[in-house]
Every structure is written in structure tokens, then in C-alpha cells.
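Only one protein chain is missing from this complex, and each of the others stays in its spot.
Labels run A, B and C following the written order; every chain starts at residue 1.
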Amino acid sequence: MAGPMKMRATLGQGYTDVRVLMTHPMETGQRKDSSGKLVPAHFIQNITVRRNGKTVVEAETSQAVARNPVFTFRIQGGAKGDRIEVSWVDTQGDTNKTEAAVA
Amino acid sequence: MNAVRRLLLQGAGALAASLLAPLAALAAWNKEAFGAKTPADALKSLGVAGAQPSKDLLIEAPQIAENGAVVPIEIESRIPGTTSLTVLVEKNPFPLNSRFTFLEGALPFVKLNVKMGETSEVRVLAQAGGRYYSASQEIKVTIGGCGG
Amino acid sequence: MRFVLALPLAAALAACSTAPVPAPGAGGDHRGESAADTQHLTAVLKANMHERGQAKMDRIELDEAQRLCNQHADKPPAEEARRMEEAQLKTIPFPTGSLIGDWKAGEKIAQSGRGMTWSDKPGNSGGSCYNCHQISPKEEAFGTIGPSLAGFGKLRGNRPEIQQYVYGKIYNAKAYNACSQMPRFGRSGTLTEQQIKDLTALLLDPASPVNQ
Partner (left out) sequence: MKLTAAAAAVAVGLIVTPAFAQKSPYADYQRMAAENAPIELYELAGEEAWKQKQGPKNASLEQCDLGQGPGVLKGAYAGLPRYFADADRVMDLETRLVYCMTTLQGRSREDATKRVFGNADKSSEIEVLSAYVAGQSHGMPMRPGTGHPKEQAAYELGRALFYHRAGPWDFSCASCHGEAGKRIRMSELPALNTAKDSQPLMATWPAYRVSTSSFVTLQWRMNDCYRQMRMPEPAFGSEIPVALITYMTVNAQGVVYRGPAIKR
């Protein structure tokens, strides 16, 4: 149901760089479709970033985050092989998550 | 709304609230703050008062954006003990854009794309040691990005 | 010896005794079309295009002005250019009386880039003027393909001859410059008489922001 996500977790200088891409329309509720009808609001509201099962970042987001959201987060330290997991929940209760090992 | 949040809303003790806060964040979405139509109302709903301007709160963003549908911004706090970053696009119909809570291990840094309806100040608030700090940058927008 | 499109480049090069063909990307490769080239290109367009919305297949056919501009790579010899301009001037039905309409309506027409594409409904076209020209100082998002028209009327006044020139230029730019890049807005049926008068007002009315 939810479109694909993609994530890349790499080691930076003293931190782990997590870049995550999400497929989502992020509808504002103000846009009209081709027939002139308002498209109802539909957007990601919560995002959670975990490292090796432990939550490190919690985000609350609005309809004014751009379509197909792309986020970069940074986590202190880290080592190759750490499991990074990012998940989201949207206004319709849809969820998706992706997992990657730090490279 | 989950039980934790209900508990918080019912005014559980300060100790309980602080213990439960990270858990509550799991599914919490501050409807009142995100629904606020002015920056002042959004800040009030978030419980932010008396934010101090800070040079240690960095915003990297273009001065002029070709298209408001996608405006890249990068924010970073160098204020020790920063636990959250909040982004407001002041002239958007709903100014509160996003709010990031950093738990142990996370650096107060985030890069994202926001939508902007028109030229506006983009304000960032950092929370550290129970205080709020603020920085802002104007981004000019050539084509507004809230219609689609 | 003219270039024949159907021939491979190497053969054409060998056959071409005059100007050398520039290397790809070096620029300077705008060469005129021979009658055979024009025929071939028109056939390729017809074979590989289809009508959509108001964009019918007859748009592929060239009129005399287009054919001559293609033939001369937009640089006809002076005598030919004069004849072409004369012929185009005859297509302009100049209205009698004042040619100054409503500059406010003109500003809207100048702003609108709609009209004549397969995704536009027929009618209701704008002039796309800001796409190519600076006009009112209030509009910063202007193009630079055409000359700046800021202060146009302030510099020239709005005598009847100036009104005629502006109206005529918008109606059929090729009456004044044989291979102008500017569309012939009246001749092509894009803009109405009233719309062209409104645009004329935008450039010439002393009250227009263009002349402040």
C-alpha cells in the first residue's frame, strides 16, 4: 500500500549519517485535482529513527513537508553493521518502515 | 489518542510526565500547535516562551528558492544539551512545519525539504536545558508551493 | 550544392563544396533549407505527429513567411526581406480610431502564457509577453529573448503613428522584421482586436505603469 522507502546509513566523522527517502503525497488539503475537487489532506505525522532497536529521533511533521520527504539525521558515533530503522505513520494510519546496516 | 497521552492531558504529576515524555512522543502529534494559524499561537500551544536569539543555532538554506513546493533547509544546534528542534515557516497558512525530538545518541541536526506558500521568515527553535533559543532566515520564493 | 537531408552526413560532406560543416556543438550550424529539405522535414513531421486538442495537423504546413525564413536561416537578403515585410503588412486590418485600449486588461494579457497549445481550450489566449520582454517595472520575472519595453511610451509618446506601429507589431511582427522571432499574435488568431488594443495601451498609455 505505502510506496517504497530507501535509506542509506554511512559513517561520518564521529557520527552516523542517516539519509532516508519516503514515497508519500504529503497532500496539504488545499490542492485541487484536475476535476476541481479539493484533494483531502493526507500526510506523514510521525517519524521514528532507531539504532539497534533504541529510539534516537522522534519527529512530528505537517502537511508542509515536501512531497516524497527526504530527511538526513545524524547519530553520535556508531559502527559498521549498526542496524538503523526508520518508520512513519500518516494521517490515515498507514505506516511503513525501512531498515539498513551502517556501511 | 493513546493512554499515555490521555494520562498526560489529565494532568499527571510532573515527575510522571518527564518520565513518560519520550514514550508519549512515539505517537503524539500536537494537533493544536500544528493547527495554529499564527506563529505566536503555534508557540503558545507548544509551551514555548521567551526564546533567546542564538548564534549557535545554524540554518543553511537558499536565500531565494525557485519553487516553494520544495525548499531544502538544513538546521543544526551547537547549543549543548539540545533536545529538540522546531521549524516554523512564518507566512504559511499553518506556520508550524515540523518538530524533532533528539533522544540520547542523536545529534541536533536535520536536513529536510519544506513547502513555502510565499516569501517568508523560516524560524528554528532549539530546546536546551529547559530553555528555548531561536534563529531565523528569510527565504524568497519565486513560485509558491502550497497549491500543489 | 545544397544539403540533402536524406543523405548520410559523410556523403553530404563530400558533396558539399562550399562552407565547411562545423563540428557538433561548435555552433554556427543554422543552415537554410532547400526546397527538398523543407519538403522532407514537413513529411517527417506529418508522419510522426498526431493532432491533439486544438493543435491540428494543419499547423505543420508552412505559410510563405515561414517557408522563406526557413530557406534563408532567418536572414533573407535585404531585397527579399523588404518584399516579405510588405506582404505581411498587407495582412494587418488596422482598426480606425484610437488604438489605445485598457492598460489594466493589457497587463493581464501580457502576464498570461496560456493559449494555443494542445492542453489549452480554444480561445482565451494570453500574449505571453513577459516570457520574452521586460514591460512593467513591477514585474521582476521577465524574459530576455526580446528587447526591454520598460518606459516604451515615455520615450516615444503615443502619436497615431506610434499607436499604429505598436498595434501592427503585435498583430504581425513579421511586417516590420521579416524573420522576427515574435509570434504574429493577430495573424495567427491568438489575440483579438480588443486584446491587441489593450496591449497597445499597456505600452503607450501615460497612466500605464510601463511609463511611470
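Just a few scattered comments:
Keep this in mind: a contact is a pair of C-beta atoms (placed from the backbone, for glycine too) under 8 Å apart; a residue touches a chain by one contact, two chains touch by 3 or more.
Here the structure is a predicted model, which is why all the values come from computation and not from measurement.
Of the chains on view, those touched by the hidden chain across the whole complex are A, B, C. Contact with the chain not shown here comes from a single listed residue; of C:35, C:57 or C:207, that residue is C:57.
Within the full complex, the residue among B:65, B:87, B:107 or B:124 touching the omitted chain is B:65. One chain of the complex is left out; on chain B, the residues touching it are 60-67, 69-72, 74, 111-113, 142-143. Hidden from this view is one chain, which touches chain A at 3-6, 8, 21-23, 25, 66-70, 72.
Looking at chain C, the residues touching the absent chain are 3, 5-12, 24-27, 29-31, 33, 37, 41-42, 44-45, 47-52, 55-57, 59-62, 65-66, 69-70, 73-74, 116-119, 130-132, 141-145, 174, 181, 183-184, 188-190.
Please note the rule applied: only the chains that are shown with their structure count from here on.
Taken together, the touching pairs give a contact graph of some other shape, not a line, ring, star or complete one.
Separating the centre of chain B from that of chain C, both taken as means of CA atoms, is a distance of 51 Å.
We define each chain's centre as the mean of its Cα atoms; on that basis chain A and chain B are separated by 16 Å. Residues of chain A in contact with at least two other chains: none. Residues of chain B that touch chain A in their complex: 22, 25-30, 34, 69-71, 74, 89, 92-94, 96-107, 109-116, 145-148.
The touching residues of chain A, counted against chain B in their complex, run 15, 26, 28, 30-32, 45-46, 48-49, 51, 54-67, 69-77, 89.
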